[in-house]
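In this view, the complex is presented without one of its protein chains, the others remaining in place.
Right after this comes chain A.
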Amino acid sequence: MEWMSWTLPTALFFSGIAIILIGMTAWQIVSPSIERRGFIPLETTRGDRLFIGLLSSAFIHLAFVALTNADLAVATALCVIWMVILMRWG
């Protein structure tokens, strides 16, 4: 694993993604997702909303890094709120 040059923050990041994916799979098995239309003008499943949420969160973080000098934890907090809104009402 040394060749992959792991760092603690990236290990935590990938562990987080893995836990989300395992959690979503378990959720899907227990109660299968049904396509619905929320505030996004598309019919989406839970997985679609997760994908949109993760991708938009990546861009929010990039915009934060490029345009501000604020602590990145602020961007992460905003993204968590955004993900909750998206998953519930998206």
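The rule we apply is simple: a contact is a pair of C-beta atoms (placed from the backbone, for glycine too) under 8 Å apart; a residue touches a chain by one contact, two chains touch by 3 or more; residues count from 1.
Note that contacts and distances are computed from a predicted model.
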Hidden chain of the complex, named as in its UniProt record, picked from "Carbon-monoxide dehydrogenase large subunit", "Sugar ABC transporter permease", "PQQ-dependent catabolism-associated beta-propeller protein" or "Peptidase U62": "Sugar ABC transporter permease"
Those residues of chain A which, in the complete complex, touch the missing chain: 3-7, 9-10, 13-14, 42-43, 51, 55, 58-59, 62, 65-66, 72
